[in-house]
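Here the complex is missing a single protein chain, while all its other protein chains stay put.
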Amino acid sequence: MSILVNKNTKLLVQGITGRDGSFHTKKMIEYGTNVVGGVSPGKSGQSVHGVPVFNTVADAVKATGANTSVIFVPAPYAADAVLEAAEAGIGLVIAISEGVPTLDMVRITPYLQKRGTKLVGANCPGLISPDEAMVGILPGNIFLKGNIGLMSRSGTLTYEMVYQLTTNGLGQSTCVGIGGDPVAGLYYEELLQMFEEDPETDAIVLIGEIGGDAEERAAQYIKEHITKPVVGFIGGLTAPPGKRMGHAGAIISSGTGTGAEKIAAFEAVGVQVARQPSEIPELLKKLLKI
Amino acid sequence: MSILVNKNTKLLVQGITGRDGSFHTKKMIEYGTNVVGGVSPGKSGQSVHGVPVFNTVADAVKATGANTSVIFVPAPYAADAVLEAAEAGIGLVIAISEGVPTLDMVRITPYLQKRGTKLVGANCPGLISPDEAMVGILPGNIFLKGNIGLMSRSGTLTYEMVYQLTTNGLGQSTCVGIGGDPVAGLYYEELLQMFEEDPETDAIVLIGEIGGDAEERAAQYIKEHITKPVVGFIGGLTAPPGKRMGHAGAIISSGTGTGAEKIAAFEAVGVQVARQPSEIPELLKKLLKI
Amino acid sequence: MKIHEYQAKEILARYEIPVTNEILCYSVGEVQDAAQKLGFPAVVKAQVLTGGRGKAGGVKLVRNGEEATAAAEKILGMDIKGFIVEKVLVAQGVSFVSEIYAGLTIDRNTKSAVFMVSREGGVEIEEVAKDNPEAILKFAIDPDLGMAPFFARKIAFALFDDMNLVHQATDLFQKLYKVFIDTDASLVEINPLVITSENQLLALDGKMTFDDNALFRQPEILALNEPSEDEKKEIDAKEKGLSYIRLDGSIGCMVNGAGLAMATMDMIKLYGGEPANFLDIGGSSNPQKVIDAMNLILSDKNVKVIMINIFGGITRCDDVAKGLIAALEQIKIQIPIVIRLSGTNSKEGLAILKSANLPTVETMSEAAQKAISLSVDFLR
Partner (left out) sequence: MKIHEYQAKEILARYEIPVTNEILCYSVGEVQDAAQKLGFPAVVKAQVLTGGRGKAGGVKLVRNGEEATAAAEKILGMDIKGFIVEKVLVAQGVSFVSEIYAGLTIDRNTKSAVFMVSREGGVEIEEVAKDNPEAILKFAIDPDLGMAPFFARKIAFALFDDMNLVHQATDLFQKLYKVFIDTDASLVEINPLVITSENQLLALDGKMTFDDNALFRQPEILALNEPSEDEKKEIDAKEKGLSYIRLDGSIGCMVNGAGLAMATMDMIKLYGGEPANFLDIGGSSNPQKVIDAMNLILSDKNVKVIMINIFGGITRCDDVAKGLIAALEQIKIQIPIVIRLSGTNSKEGLAILKSANLPTVETMSEAAQKAISLSVDFLR
């Protein structure tokens, strides 16, 4: 099963003629993702790596039946691109674009709810269901099909984690990069629920970081709704307050959003928290009794 | 049963301390409507005809459990008052206020949908389920409880019709004045469906007028969904194009929205159309075989 | 509320929508100067608050000073559907390759603004709607989204293949929506929006009408109002709480409620008469309002008989009867009156009228028939 993306994913690439869009379209196709079309205003009729390009998402959906879209357009236009996808009936949008204004995200959120469109990101590496579909900029080769669901606010840290899982023989059902911005689309609670309901997922890895209280809320949610084992990790334990650690969302303000608080919240509800990435495989093996 | 309002209606009056709000609150109470509270910013603690006044709709709902609200505030503030009611969880709002800007109505429509709040009006006389509840400015004494459902874009023309029904022994389940503005809340299709589903309604009277194509769409809806007999009437057959006949919505533009088109649309789907108000009772009696 | 083409284009220009170079003129001399200044060819266009000026000869292309003078002399003072042309717009002639229609209005059905475009611009859009409705593309605008850039671009792609034009149109459509919202318009129309020989979009004509209900918050728009004589009468009436529209018949109507007033007019026509007006006096029984209404009806010299049709709802018939009597005592009326009074406390009301020697009839149809026969009698 996996969650969100799989063999039935019919992917559009918005901004396909751009440098990043074109490069990662190739990578996604190579991974086996079913990329059915691209969008780039004024480039209709062209093709990129064999993928037909359309002027609008509506045209592309009409011609290809796309159900998922990944966004590589520059940050100032990213929110508009998400709206275009939602308006055209796309059910799942993955926004890779980095640097999207927060109020743009605030503004589009109710429209996405109204249209029933799920969003991952922005400012995220995308997501992958190994051997089924990779959407975004993830290095497909490090992933292994399996029964661990993973979600993370970070990119390379995720790869580090996944690499450790894969080299320890722990495959993944789906890995989702939820993005490093303060206001983003799908977050821990929705994804926890999806992994809980996914028969192919047996354990969950949640990679959080400093800033906000999403990890604390996730802990509460796990306590109330999640029966599968969850392992946590928090990045940025040693980051100083008031400094934005690369991610706009990774900032400790007014003494809240610290790593210590998040670890405490997890441990209070029985979530095992790894102190360094390399502990994750051991913890999982213990929990899964393998 | 009746539709929309009944003995379970717990009514708030927004703008209760104004001249119209106060006057009609008295009339509604006299009719037997369960008026539980009023709203007028800064007048909390006062009472009007024994009804407690609150500063905000949220306060009033909290204190009284109101489920319906009628709006008497001046037109410039009416849309905001509707939003306030919707935000406070009111399920049915009746806006009497005349002269509400059209773009205000456009602007609030999606929010009402999101909140699941039904709106009647603006610029309408309200609605009544005889012997149960009267909400608005309708002259309660002319109505008679019975099995005819009535909806109308006009006020006094409705009273004329109802008077003819009542004096002919034809009582009403619910009579709804949907208002004379181009963009309004509940319209023919929603109300037709409600009357269709209401076991106490055996026949429906639809009083339309020139302007727009709501009657044409209603005809189509009747053809596809309504099994109960419907009698129609169209006001403004002789109105000249381009002139606003009192109601902002009653205007024939570019040769569309004429009365002749509307009558043709009704007759094409088997709706009997009265040529003058006094024909309505006969048509109903024939259709109901009484 | 309507405004002139030149006013509409001033508003569009304020939003940086490209419009033709043009000069408003009130005299032949001004037209001559303007045409020289703008260069030839130029277009002289009557500025009147009604449609169909083209067919009426109110628009002339002029190629030189003589033609400009001739056109100005012909158009200034012209009567177009009862409107006298007092000013003309002289616009620079533009060479174009294609004419587009672009307009925004309110769609009652979707309860939203709707953007309409057509490649068949330059002719009356109503005609396109009738003859070739699929040539008009309609896009309902979600008010929460507004005219999002992608949405404007989608509309632009429905019209153009050339990316340069798509970019221009995407920008222009967003501005047009902003004009519409900012001014509480009920219609904004550019017809034609042309593609010039230089591949630029340009508004050759502009039309705007506004939501009367919103004028209270649009003082700048309200200041543009130039009501006609009839409209002035309507505005005066409105200030007195009356909703009045003059028509061409001989039977003056006084009714409470807009719907009932329309039904009353219809009833008169049904029996072969002609209403002289639509007049809704609203819900009050105030004698002054009745007097104002009477004076308004009598100001129309075509009126041969007055038909009063009142349904007592919240306002009781006995109060209305008293108001009528009080009014009729103060105003001398030389033509017959037919009164129909029904509804709440009608018995009491009718008794009061009877005691004042004001005859009444029972139903609307009786009232209409009697009024018609009196109007004919009166003519004899």
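The first chain written gets the first letter, and so on, giving A, B and C; residue counts start at 1 in each chain.
What we mean here is this: a contact is a pair of C-beta atoms (placed from the backbone, for glycine too) under 8 Å apart; a residue touches a chain by one contact, two chains touch by 3 or more.
Owing to the predicted nature of the structure, the values given are computational and were not obtained by experimental measurement.
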item	value
From A:Ala60, A:Ala239, A:Ala265 or A:Leu284, residue that would touch the chain that is not displayed	A:Ala239
Residues belonging to chain A that touch the chain removed from view	27, 75-76, 99-107, 109-110, 137-139, 141-142, 152-160, 163, 180-183, 207, 209-210, 212-214, 217, 235-240, 243-250, 254-255, 259, 275-278
On chain B, residues whose C-beta touches the chain left out of the figure	41-42, 55-59, 77, 80-81, 83-84, 87, 110-111, 114
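Everything below uses one rule, namely that only the chains that are shown with their structure count from here on.
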item	value
Chain whose Cα centroid lies nearest the overall Cα centroid	B
Intercentroid distance (Cα basis), chain C paired with chain A, Å	55
Gap in Å, rounded to a whole number, between the CA centres of chain C and chain B	27
Chain B: positions in contact with at least two other chains	110
Per-residue overlap in chain C, given as positions that touch at least 2 other chains	142, 144
